[in-house]
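The structure under discussion appears below in the form of structure tokens.
After this line comes subunit A, so read on.
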Amino acid sequence: MLEGLLFIIMGLITIVCALCVVFQKNPIYSAIFLIQTMVSLAVLYVLLHAQFIAAIQVMVYAGAIMVLFVFVIMLLDLSKTDVEAGRDNLLFQKPSAVILGFILVVMIGIVTLKTVFQGTKGEYTPESISQIGNTQLVGKMLFTKYVFPFEIASILLFAAIIGAIVLAKKQIIEDKKV
Partner candidate 1 sequence: MNLPILTIITFLPLFGAIWLLFVNGENQEKIKRIALVIAIGDFIISLPLFFKFKLNTSEFQFIENVSWIKEFGISYHVGIDGISLFLFLLTSFLTLICILASWNVKDRIKEYMIAMLILETGMLGVFISLDLFLFYVFWELMLIPMYLLIGVWGGPRRIYATIKFFIFTMAGSVLMLVAIIVIYFMNYEATGEYTFDLLKIYNLDIPMGAQFWLFLAFFFAFAIKVPMFPFHTWLPDAHVEAPTAGSVILAGVLLKMGTYGFVRFSLPLFPYASHQFVPLIAWLAIAGIIYGALVAMVQEDLKKLVAYSSVSHLGFVMLGIFVFNIQGMEGSILQMINHGLSTGALFLLVGMIYERRHTRLIADFGGLTKKMPMFAIFFLIITLSSIGLPGLNGFVGEFLVLVGVFKTNVLYAVLATTGVILSACYMLWMFQRVMFNKLTNPENKKLKDINMREWALLLPITILVFWIGIYPKPIISRMDVSVNHLLTQVDEKYKITLNKLKIEDEEAAYAIKEDESTEHTIEVD
Partner candidate 2 sequence: MEIVIPPFDLKSISPILIITISAMLILVADVFFRKTFRDSLGYISFLIVVLTAMVACTQMGKTVYSFSDMFVVDNFSVFFNLIFLVSTAIVILLSVSYIKQEGINYGEYYTLILFATMGMMLMAGGADLLTIFLGLEIMSISLYVLAGFRRDCVRSNEASLKYFLLGAFATCFLLYGIAMLYGTTGTTNIKEIASFLANNPSLSNPMIVTGTSLLIIGFGFKVACVPFHKWTPDVYEGAPTAITAFMSVGPKAAAFAAFTRVFLVALPDVEQKWSIILWVLAVLTMTVGNLVAIVQKNIKRMLAYSSIAHAGYALMAIIAGGDFGSSSLLFYMLAYTFMNLGAFAVVIVLGRKGKENANIEDYSGLGFKHPLLAVTMCIFMFSLAGIPPFVGFIGKFYIFSAAIKNGFIILAIIGVVNSVISVYYYLRVTVVMYMKKPVREFAPLSLSPFVILALIITLWGTIHLGIFPARLIDLAQKSTLLY
């Protein structure tokens, strides 16, 4: 019951924050609200017995990634210039987006409600997880079953870093001057 109550509260917070992300004019506020959303999601993860995910949600996502966002916003000094101020060139964009979003919600809601889940039940019940420990379990899986994707992920990050460096290198400006 407590779980339910917590879910409702956190869920509402999440939704409100998410809406704020979308509708805040200032990008920096959007970023803050996004962080807030992520944190509330982390709470929900805990409720779902995914403590490790909850932890990295806060640390990596809300912490690292979003800091990067905020940093870029600051760097480009975007908080002052309101890019949304001008007239929207696409007249039908907003209403159609809202309508489509609404339909999407309804569809997903209906689908979720109508689906009878009969997927194969795994071995990791909350009880067994809490016995071994969530983090340990994740670690174990990462090094056994998911070792290959894990390695790939490293390459992915490597590629991303290279890419980011290539694109953001200062040299560009010099090139332009020359």
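What we mean here is this: a contact is a pair of C-beta atoms (placed from the backbone, for glycine too) under 8 Å apart; a residue touches a chain by one contact, two chains touch by 3 or more; residues count from 1.
In picking the candidates, the idea was that all candidates are chains of the complex that A comes from, given by their letters.
In this text, all values refer to a predicted model and were calculated from it rather than measured experimentally.
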(message) So subunit A is shown by itself and the numbered options are 1 or 2; which of them touches it within this complex?
(response) 2
(request) Can you check the complex and tell me which residues of subunit A touch candidate 2? (result) 107-108, 110-112, 114-122, 132, 136, 139-140, 143-149, 152-153, 155-156, 158-160, 162-167, 169, 172, 175-176
